[in-house]
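Let me give you the structure first, and then I'll get to my questions.
Omission of a single protein chain aside, the complex is shown with its protein chains in their original locations.
Chain naming follows the written order as A and B, and within any one chain the residues start at number 1.
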Amino acid sequence: MNNFSKIQMGVDYYPEHWDPSLWEQDIMKMKEVGVKIVRVGEFAWSRFEPEEGKFHFEWLDRALDLFHQQGIQIVIGTPTHTPPRWLTAKCPDILPIQANGQTYHAGVRGHRCFNSTSLEAYGSRIIEELTLHYKNHPAVIGWQTDNEFSLVYCHCEACNIRFREWLQLKYGSLEQLNQEWGTVVWSGEYNDWSLVTTPYGGSPHQNPSYQLDFYRFQSTSVQQYQQTQIDIIRRNCPVHFITHNFHSYPQKLDLYPIGEPLDVAAFDYYPNTSPDKTTTGPYSGALSLDVTRGIKRRNFWIMEQLSGPPGGWGPMWRTPYPGFIRAYIWQTIARGADTVVQFRWRSATMGAEQFWHGLIDHSNVTGRRFEEFTQVCKEVNTLSYLLEGTSVRNEVAILFSHDQLVALDIQPQVEGMNYYENIKQWHRALTKLGIGTDVINWTERLDGYKIVIAPSLYLMDTTIANRLEEFASAGGTLIITHRSGVKNLNNICLMEPLPGMLSHCTGVHVKEYDPIANDNHHIITTDERTFSTTQWCDILHPTTAEIVASYHDDFYAGQAAITVNSFGQGKVYYLGTHPEESYMKSLLHELVVDQKILHFTELPEGVQISVRVQESQTYFFLLNLSRETRMINLEHSYKSVLYDGVIHEGTLTLEPYGVDICIIWR
Amino acid sequence: MNNFSKIQMGVDYYPEHWDPSLWEQDIMKMKEVGVKIVRVGEFAWSRFEPEEGKFHFEWLDRALDLFHQQGIQIVIGTPTHTPPRWLTAKCPDILPIQANGQTYHAGVRGHRCFNSTSLEAYGSRIIEELTLHYKNHPAVIGWQTDNEFSLVYCHCEACNIRFREWLQLKYGSLEQLNQEWGTVVWSGEYNDWSLVTTPYGGSPHQNPSYQLDFYRFQSTSVQQYQQTQIDIIRRNCPVHFITHNFHSYPQKLDLYPIGEPLDVAAFDYYPNTSPDKTTTGPYSGALSLDVTRGIKRRNFWIMEQLSGPPGGWGPMWRTPYPGFIRAYIWQTIARGADTVVQFRWRSATMGAEQFWHGLIDHSNVTGRRFEEFTQVCKEVNTLSYLLEGTSVRNEVAILFSHDQLVALDIQPQVEGMNYYENIKQWHRALTKLGIGTDVINWTERLDGYKIVIAPSLYLMDTTIANRLEEFASAGGTLIITHRSGVKNLNNICLMEPLPGMLSHCTGVHVKEYDPIANDNHHIITTDERTFSTTQWCDILHPTTAEIVASYHDDFYAGQAAITVNSFGQGKVYYLGTHPEESYMKSLLHELVVDQKILHFTELPEGVQISVRVQESQTYFFLLNLSRETRMINLEHSYKSVLYDGVIHEGTLTLEPYGVDICIIWR
Partner (left out) sequence: MNNFSKIQMGVDYYPEHWDPSLWEQDIMKMKEVGVKIVRVGEFAWSRFEPEEGKFHFEWLDRALDLFHQQGIQIVIGTPTHTPPRWLTAKCPDILPIQANGQTYHAGVRGHRCFNSTSLEAYGSRIIEELTLHYKNHPAVIGWQTDNEFSLVYCHCEACNIRFREWLQLKYGSLEQLNQEWGTVVWSGEYNDWSLVTTPYGGSPHQNPSYQLDFYRFQSTSVQQYQQTQIDIIRRNCPVHFITHNFHSYPQKLDLYPIGEPLDVAAFDYYPNTSPDKTTTGPYSGALSLDVTRGIKRRNFWIMEQLSGPPGGWGPMWRTPYPGFIRAYIWQTIARGADTVVQFRWRSATMGAEQFWHGLIDHSNVTGRRFEEFTQVCKEVNTLSYLLEGTSVRNEVAILFSHDQLVALDIQPQVEGMNYYENIKQWHRALTKLGIGTDVINWTERLDGYKIVIAPSLYLMDTTIANRLEEFASAGGTLIITHRSGVKNLNNICLMEPLPGMLSHCTGVHVKEYDPIANDNHHIITTDERTFSTTQWCDILHPTTAEIVASYHDDFYAGQAAITVNSFGQGKVYYLGTHPEESYMKSLLHELVVDQKILHFTELPEGVQISVRVQESQTYFFLLNLSRETRMINLEHSYKSVLYDGVIHEGTLTLEPYGVDICIIWR
């Protein structure tokens, strides 16, 4: 298989958007600045197949030959994200049907039902043609499936049929389905399979078990849709690698099964350019990168990276501040990106994305942003020999689950509680302490971690519960929070005291709870410090656990809010309430000191330190993702590999959006 | 007829939701804590008739036998609120059609058009079967029709046909309809009955007379739908009583004709548990209870009462504070509830209402809330011999009208003016003074009242106008407010000076008006006190009335704002503007002192005092519906019947959510 682990820069390019007379000068300029990779083709179906069965690749051949002449390698996107108009007119079953019965018309993007048999037939054919045509092209090294998968929640006839089949496979009988969904509530019982449909609009009071399964079915449909594409690519292009560009987290779509058959995951990264977001944007961005790395638990690509102010059908964002583009590119590499592809070479002059700016403006005059890109290309190409083969290895993990995300969206527990936001807050606390963190699927094995944070594992089954117990038992530190162990995997509440299957390892029972939402409550730790909390208050009865903090307010003042339980060789924390960030940092700092996990005490706002390692060396990426100059106190001496071996001792000053990459000097 | 006037506690129980192995222990525990009544069956159609024409009551028989063994009595709900899936699939005409033409699909609740002939047929059959089956069951004492009626505003074919018939009956001819609706405006005249349809969506500029009649037709449809059910129940179960559980006021659905054929009205009461609502929640709750008592002008039931934090498809509320559940149960009894049924015994583990908590949590471990319930059961059962047969008798009434509510919603007069909110404010002022108040349909007779408050009787006809004149003439005090007498009952403006038919009794003409909305204006009383006002300023020309207060602001400063007119033996106040609460209290206090009406000068925030009487005795219910300890100054000495005859003199201290029930000692 082609190497997809190079440390290199790329751009997204749409030859079909430009007069062919521009191609050569564009490609020459790419070569000149050090671009190694170009993605093409992912929206070009109407050019590949302008009418049914008439295939035209000669235009792309010409472009790819030019790329090849300049030594630039190519990833081709399958063009199924945008079926052409002749196809949707001929096969209207391709267009999704919304819950209210209305067709989601071509718009012209994402207008396709993943279960459409017409799309499967025509999509397979265009991919067959494309892969056969390019399997031996010397520039082509890999493929991107479709583009930016998201759930569609289609209600077409095909979706109804396949949903029914999916349920028959899962439950075997209608009796079982009625039982597992609890359809007896409100007379929702099915006595014939034909009555089982997708959840059409109307009443908002849909059964939550039904809704969760419909989500799973739709997510599985995307997975199967992609698999059809992958099968064709594998068969025709066995040495090419395959990727997909994920985007916009959190996605309800379950990323993990989609990522499973890929060789490498990719992410489309558009960090928020607004000065108002400087205290949150760099952290939610860091989480997105860690989520992406977690999809396959290894290095990944950036397939689209911010190159200018985004905009289009919505208003434009602020232009990236000088250094912003470069710093965020280095952030992606610091957290495990190998290849970084910028979206896009030049801003489109037409179509709805005209103002989603590329590296070069519409005028085709290169400016400040292009210069910055040129600098990064040089830096990346210079350091690639050092960084290639390095990876990110962490001792702390956060468990993430699309099932929890969706179930907690179907039934929001309390105003102000958001599953992914809570994960963001834990991750931000970790990032501010410079603690490298993996974010992995909650069903993954936990070997090798010292600390595992598992916010709100609302749905639970014995396999996971056992795994968590084993992890703690073997010496791990496990952090469990409110709304854990509430339900089984079919979204049915368990008839046992909370946290249900996690009661044993946490050593607590929840006596009762108060959904405090955005009301501010306080906890007092056993060492008399006070922190504010929101969202929820589980009133805890420790069975074997010790109290770490108690409530200060309301009728449960003095009762246990946070506990820790010694469990085998490890320990399990239970947080019955959602504390402010300073509490999270205090707890995590205590734990990482105790367990000798690499960290940095209190990094300034916007400063992030990440680490890539290989056997012989550790590279520290020091990033200032803010508009202010920042100083970092250093415990060791560091030598820069970015700036010709400059030595930093005592403190390191980073200019606004400043970056350094260092090794420990002594 | 079975006695429905017992003072007793009950629970809502869904045997079909639980494994039959749980039934016996649940029922034993009910018996143990003192539960006397259980409601069952109102959503169980799919269990009663799992497929067309196959009826299964054996499961409920078994449950009812167990209840009977423990001496618990049963109310059965007719299950028509949730038609089963086989039925809606077979007869899609059951599903309502929204104004935009889209079907309101099963969700699975409330998905039924009240005019569907299929629903009438199948609904009648299941009720026929149910009533025949249970007419002689010794546990069964009564029936609840359907569940929580609300308007649906369906636009199906049946609704169109019946709307047309309803209009033909009302108007006789199209000419008359065109005349009464004023369809000539904007060329809306009908020249053929087939053109008369329900108001399909599209333009928002619908004719207000048309809209008001469509509302009335839909409300009447619910009434006829219920009557069909009542007819069956009466025929088959002549000794059983019939009720319906009203909910969520204000309802546009006209409660009074729905309540008319019932033996007893019931209410589903979920007082807001949020600490933010403690200054308003207890008062709007009190109004809901008074509205419910007004439906039949006698004691009522609570068919669902809050037992834990509600939640489900929306976020959960705060958990009820200790004492909250008990205090609000006593509030319902204080205002005329006889039987109070808690929703629900145990929280559902499945379905969309999983987090609408019952007395017992999903874990089936009883806790704080269940203990509180147990205490109330004991108290109620202890006092029932004293309280049975007592009733609420008041000398003050507020007139309430669904027609006004709807007409003022069709054409909101001014931002910030809400018909029901204005009633709430009058009622809150009365409640804060401990003045017992009836809230009755505006078409009721007014005999026996000393004060009648009639906010914004916007639609008016001569019958009511005459009744109001007679009331005042005979010595009553009548309070009329802005936006009264504007229109006839068909929503057509009257061509006479405002307040139109009420000009004579009020002794004023409105010269002009200023819709001030949320702008703050002020009035100055003749004794020089200043109060703020909002919403509206009628500039008054007193013809026979005296000025009570004048405007302070704007070009009408100095002109009359509030007047009083001596009318026969009584007097009529006209308020041309909406004053702040302190003005209302000041005016009402003056009136009740003058007329020797029972009241309490300025009760603390959250404290309510209500009275139930019988010939020989008066029971004072003293309630602290707040999270703070409150003190009440007493003019008399009181003896507690709740706490073993404890005597209160001078002051009475009520703990947070504290309750006492007393008689006057001396």
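Rule of thumb we're sticking to: a contact is a pair of C-beta atoms (placed from the backbone, for glycine too) under 8 Å apart; a residue touches a chain by one contact, two chains touch by 3 or more.
Nothing here was measured: the structure is a model prediction, and the numbers come from that model.
Participant: Using the definition of touch stated at the top, determine which of B:511, B:552 or B:589 touches the missing chain.
Facilitator: Here the residue in touch with the unshown chain is B:511.
Participant: Check each of A:91, A:108 or A:524 against the chain that is not shown and name the one that touches it.
Facilitator: A:108
Participant: Quick one: say which of A:9, A:27 or A:44 touches the chain that got left out.
Facilitator: Here the residue in touch with the unshown chain is A:44.
Participant: Would you indicate which residue among A:355, A:471, A:600 or A:621 is in contact with the undisplayed chain?
Facilitator: Candidates A:355, A:471, A:600 or A:621; residue touching the omitted chain: A:355.
Participant: Footprint of the hidden chain on chain B, which residues?
Facilitator: 100-101, 181-192, 194-195, 200-209, 411-415, 417, 492-498, 511-517, 519, 554-555
Participant: Over the whole complex, note the residues of chain A touching the chain we left out.
Facilitator: Contact residues on chain A toward the absent chain are 14, 16-17, 43-47, 50-51, 79, 82-86, 89, 95, 102-111, 275, 309, 311-319, 321-322, 347-355, 361-365, 367-369.
Basically, only the chains that are shown with their structure count from here on.
Participant: Distance between chain A and chain B based on Cα centroids, please, to the nearest Å.
Facilitator: Measuring from centre to centre gives 49 Å for this pair.
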